[in-house]
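One chain of protein is taken out of this complex; the other chains stay put.
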Amino acid sequence: MFLTVILLALSFLAIIFAIGMLYSREIVHAVIYIAGLFIILGLIYFMLDNTFLGAVQILIYGGAVTVLLMFGVMLTKREIMDKKESITTEYEYVVLIALTISIYIGTLFTVSSYPLSIYYMSMYTLSTVLFNSFIGAFVVMGVIIMSSIIGAIYMVKEVE
Amino acid sequence: MNEVVLLSLSGILLGLGLYGVLTKKNIILTIASIEIMINSAIFNFIIFSSYNNNPAGDVVALFFIALAASEVAVGLALALMMFRIKKTLNIDVMNSLRW
Amino acid sequence: MSFPVLSLMLIIAFAGALFSFMSKKGRDIALIFSSIDFILSLYLMFSFTYNTFSYQFMEKYGWISTPYITANYVVGADGLSIPLILLTTLLVLAVVIYSWDEKKNPSAFFGLIMLEELGVLGVFISLDFLLFFIFWEVSLIPMFFLIAYWGGPRKNYASYKFLIYTHVAGIIMLVSVIAMYFYSGATSLDFAAIASKSAYIAPFTQAVIFLGLLFGFGTKMPIVPMHTWLPDAHVEAPTAGSALLAGLLLKMGGYGLIRLAAYMLPAGRSAMTPLMMGIGILGVVWGAVAALSQTDMKKMVAYSSISHMGLVLIAIATWTQIGLMGAVFLMFAHGLVSAVLFMGVGSVHHSYGTRDIPKLGGIADRTPMLSVMLVIGSLASLGLPALISFPAEFSILYALFSVEGYIVAIPLATLTIVAGFYIWMLQRVVFGKYKSRYVNKKPHDISLYEAIGIAMLISLIVLYGVLPFILNNIILSSFIGGMV
Partner (left out) sequence: MDTLLFVLIPVFPIIAFLVIAFLGNSMKESGGYVALVMELISFIISIYMFVGVLTVPSYSVDKYMIWFSLSHGPTFEIGMLIDGFTAIMIFIVNLVGFLVILYSLGYMHADPGLARYYAEISLFIAVMNGLVLSDNLFELFIFWELVGLCSYLLIGFWYRKPEAAKAAKKAFLVTRVGDVMLLFGMIILLYQSHTPLALNFNQLYSWAATSKFSSAELTTLTAATFLVFGGAMGKSAQFPLHVWLPDAMEGPTTVSALIHAATMVKAGVFLIVRMMPLLQYTPATELIIAVIGGFTAFFAATMGLVAPDIKRVLAYSTISQLGYMFLALGAGSAGAAMYHLMSHAFFKALLFLAAGSVIHAVNTQDLHKMGGLFTKMKITAVTMLIGGLSLSGIPPFSGFFSKDLILDVVLQKGLNNPVYMVLYILAVLTVLLTAFYMFRLWFLAFMGKPRGYDEKHVHESPGVMVVPLIILAIFATFSWMFLLLPSFSQILGISLSLNIPTMLIGVSLGLVGIYVSYMLYSAGIPKKFTSVVMKQIHNILYRKYWFDEVYGAFSIYIIYGFAKLVSMFDKYIIDGVIDGIAAGGVMLSSSLYPIGKGLVKNYVTLIISGLIITFILLIYVSPFLYGGGI
């Protein structure tokens, strides 16, 4: 019960942050909101007894990605466009999203008929699985990430 | 009860992210919205992995986090490129898909 | 296996097309190759074995073999295809000779005519559906270009209309045949394989498939109300194109309807007989009546084609021996007659610069030879006995009477209208005082090549009119006997 209350509170906060990000006028504020969102998600992972991923989430999303976004803002800030345009009120999109969510929740109720409970996910188990069953995927992933980073750097550098 | 709350959160985040992708004109905010959507997906993986005691979901989530980070890097590089070439971040200017 | 004459014909047509495109003397090459094909088809006709109900000159090679679809390269001929093969090679030869003086890019022109021959021949001899469909589509392309490049002022509209109509029809036909293939559970796309099983499909399914095939082949024939592409295509097409279109391409519809639809789906056919009868009779009346009010001679002839094809449809719907014989005979006859008429009209246009009936008059005064040919063509088309159409029309009307009774009065009464518009056209165009007001001041009579092309066809029109049994025996002995 206690867990439920905490989860509800965190979820509420996460939604608040997400909406705040979407509707903030200043782009820096938006980045700060999204950082908050990421950290709250990391906290939720902790609550789910998934400590390693929670840490990863906070480190990578709450730290690295946010900083990257910040740098993006800093490198381009002066040219940011008219503030009025940051919020659009195109009705059809809102309807679309409502539909998405309702369908998503619909699927959720079909799923929730399974008996579910939270298990502790130890780092040991995770690493065992990661480096045994998924070793090939792990290597491929590393290569992909490496190449994409190199590509990004190259792309930015090329124009100079 | 818990899982309902969590899955709902995931769905709502996905919707909000999608909303951001579709409505935001600033390319950086678009990238941020995409991140929200990816996060909701990862979140889903983790929820199910936790409840089923199956580490595979966690592993995939891990991969996704790593991928998403690099994707942000590439996305921002693209944003910089766009800024250099078009001198703006307005995504509506990028309509060169139509010939 | 005997001498592969059918494949040889296809190869020669293809080689003719290829060499004509590449050579500067395309017309010589087209003449040589189409003559060879014509001689081969004569060989086919004379070495044909009577009174056997199987395909002759069969060739079969494996082609595609997968667990789901098996298609072979199978060609063969029977009493249904022999007359049409003969018609094809003869008409192409006549058209090549007729258009000897074509000035605009002649190599491509003759190459396309040869390509047309390839497509049409392939349709008439292939006994595998995949092969059939490939040739069916091959036959559309050259005609499209003939209309679109050598055509008249509205050639774009006409050529696209032609292409879209016939292509859509082809696709519906394809879908229907595929449905037939899967519902019948046949093991290969061979006609014989499908035919051996398709009769056991549930009657309702058969009817639905038959309707699709009727639409597909009927648009090509064409039947009312899918007929409006034909007048437009004819009006804009060059003379050679019109002759081939009316002479050959329309026959593909009737041929397919007999061989693929009516024969393979007996229950579907009997369910759709009233519809076919109705459309056929409507087509007969519609074509004739619409032709009456045309002022463009080519359009008039085109509408009369619709009327004749309505008769063919009626004949197929009766599905009696005499009716089917009439159908095949009328297809052959109409091929020759409409080609003569289109060539004649083409020459009128060539000599006088117009085809408009009110502007012409008394051309017998200046171009007697052409006038004689126009008169003979018109008389043959209106079904004068001793010319080729009469035995066919009589057979069909008799078959209709034996099946449906007094409704035959409607197509019969239409014969007067058919006579009406031809004779009226002759009165206004050929006879009377020579009107030089709107036309070319110094008309020249038909050129030698044009005359030879038309005379070839006319001689056959008279020959088969006087001695119809030459053709009837082939049709009756081999195809109808085994079918009905």
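In this document, chain identifiers A, B and C correspond to the written order of the chains, with residue numbering beginning at 1 in each.
Everything that follows uses one rule, which is that a residue touches a chain if its C-beta (ideal position, glycine included) is under 8 Å from a C-beta of that chain, and two chains touch if they have at least 3 such contacts.
Keep in mind that what you see is a predicted model, and the values were worked out from it rather than measured.
Using the document's definition of touch, tell me which of C:N156, C:T187, C:S293 or C:S459 contacts the absent chain.
Of these options, the touching residue for the absent chain is C:S293.
Can you work out which residue in C:Y50, C:F182 or C:W424 touches the chain that's missing from view?
Here the residue in touch with the unshown chain is C:W424.
What is the set of chain B residues that contact the non-displayed chain in the whole complex?
Residues in contact with the chain left out: 18, 21-22, 91-92, 94-98.
Please identify, in ascending order, the residues of chain C that touch the omitted chain?
161, 225, 227-228, 231, 286, 289-294, 320-322, 325, 362, 364-365, 379, 384-386, 390-391, 394, 397-398, 401-402, 408-409, 412-413, 415-417, 419-420, 423-424, 426-427, 430-434, 468-469, 472-473, 476, 481, 484
Throughout what follows, only the chains that are shown with their structure count from here on.
Answer with line, ring, star, complete or other to describe the graph linking chains that touch.
other
For chain A and chain B, let me know how many angstrom lie between their CA-based centres, rounded off.
Computed from C-alpha means, the inter-chain centre distance equals 6 Å.
So the centre of each chain is just the mean of its C-alpha atoms; given that, what is the distance between chain B and chain C in Å?
That pair's centroid distance is 63 Å.
List the centre-to-centre spacing of chain A and chain C in whole Å, with centres computed as mean CA coordinates.
Centre-to-centre distance between chain A and chain C: 69 Å.
Where on chain B is chain A touching in the complex?
Within the complex, chain B touches chain A at residues 1-20, 22-26, 28-29, 31-33, 35-36, 39, 42-43, 46-47, 49-53, 55-56, 58-59, 61-63, 65-74, 76-81, 83-85, 87-90.
Quick one: in the complex, what on chain A touches chain B?
Contact set of chain A toward chain B: 3-4, 7-8, 11, 14-15, 18-19, 21-22, 27, 30-31, 34, 37-38, 41, 44-45, 48-50, 52-53, 56-57, 60-61, 64-65, 68-69, 71-73, 75-76, 79-81, 85-88, 90, 93-94, 96-98, 100-101, 104-105, 108, 111-112, 116-119, 121, 125-126, 128-130, 133-134, 137-138, 141, 144-145, 148-149, 151-153, 155-156, 159.
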